[in-house]
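Every protein chain except one is present and positioned as in the full complex.
Chain IDs A and B follow the sequence of writing; residue 1 opens each chain.
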Amino acid sequence: MSAFLREYLTVAIFTGVAFGLLAGVLSVGKLIRPVRPQAEKYFNYESGVDAVGTGWVQSPIRYYVFALLFVMFDVEAVFIFPWATQLEIYGWFGAVEMGIFIVLLALGLLYAWRKGVLRWT
Amino acid sequence: MLLNEFLFLAAALFALGVYGVISRRNGVMVLMSIELILNSVNINLVAFGAMNGNLTGQVFALFIIAVAAAEVGVGLAIVLAIFRNRRSVDLDEVDLMKG
Partner (left out) sequence: MLAALAPVLAFARPAIDWHALAPEIILTATICIVLLVDVSTSERNRWATSSIAGIGMLAALIPILTLAVKGGPRIMFGGAYVVDDFALVLKALFLVAGYVTLLLSTNEIAEGDFWEGEYYLLVLSSVFGMTVMASARDLITIFIALEMLSIPAYLLAGWRKREVKGNEAGMKYYLMGVFATAVMLYGMSLIYGGTNSTVLAEIGRQIHGSFGKEPVAALGIVFVLVGFAFKVSAVPFHNWAPDTYEGAPIPITAFLSVASKAAGFVAILQLVFLAFLGRGDVIRPLMWILAALTMTVGNLIALRQTNIVRLFAYSSVAQAGFMLAPLAVVGSSASTTREVLQAVVGYLLIYTVVNLGAFAVIIAVGRKTKSGEISSFGGLFEYAPGLAVAMGAFLFALAGIPPLVGWFAKFQVFKALVSQGGASGITMAVVVGVNSVIALYYYANIARTMFMDAPPDGDRTPIRVPVPLLAAMGMAAAATLVVGFIPGVVAHLAEHATFALGG
């Protein structure tokens, strides 16, 4: 086998292991788990109480928008922390940079506010 | 050094994520599988960064986390639009166009 093909062998082995792992995990699960179907097992579990209604309960779509906004701003804070720990060292340059960053983020919030996303009605 | 263990964990997560993307039919589950791949990348980057003793890997991981949040936001919005139009997030049903 040429050196060149051996390089591609790595790719092939990697692919093989990836698929093998999945097949292995799934079939082991299939082999060792007991299969005893009972009607009760197909009930929705609700802390021991009998389930009321269907499993498909809708939560208001507003939660989604708020959750999303929260996640976005939460994650952006990750860029502010490293700057905050070394505040003095970065001096005015860092302050201006971070100011620009926060203004751009605030524009996003302004957009959400003006489009009426923040109103809970 | 524990590097190999981290790399194996990341490779396993990556493989699971790829499997999930290919086999899952629920839009939300596919999004979660993609998150799995991204997290395997983060583990890789942080482990390599610790091994090499520089911070670039961690910085890269931070950027991936931030961007992934934006990405998933967009993905959920698209799944939501599909749900509003057809009351289902099953991706097998999203096959109007073919050929």
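In the analysis below, a residue touches a chain if its C-beta (ideal position, glycine included) is under 8 Å from a C-beta of that chain, and two chains touch if they have at least 3 such contacts.
Keep in mind it's a predicted model, so treat the numbers as computed, not measured.
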Visible chains that the absent chain touches, using the contact criterion stated earlier: A, B
Footprint left on chain A by the chain that the document does not show: 4, 6-11, 14, 79, 82-83, 85-86, 89-91, 93-94, 97, 104, 107, 110-111, 114-115
In chain B, positions touching the absent partner: 10, 14, 17-18, 21, 27, 30, 34, 37-38, 40-41, 44-45, 47-48, 51-52, 54-57, 59-60, 62-64, 67, 70-71, 74-75, 77-79, 81-82, 85-86, 91, 94-99
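Please note the rule applied: only the chains that are shown with their structure count from here on.
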Gap in Å, rounded to a whole number, between the CA centres of chain B and chain A: 8
In the complex with chain B, residue positions of chain A that touch it: 14, 17-19, 21-22, 61, 64, 68, 71-72, 74-76, 78-79
Residue ranges of chain B touching chain A (in the complex, touch as defined): 11-12, 14-16, 18-19, 62, 65-66, 69-70, 72-73, 76-77, 80
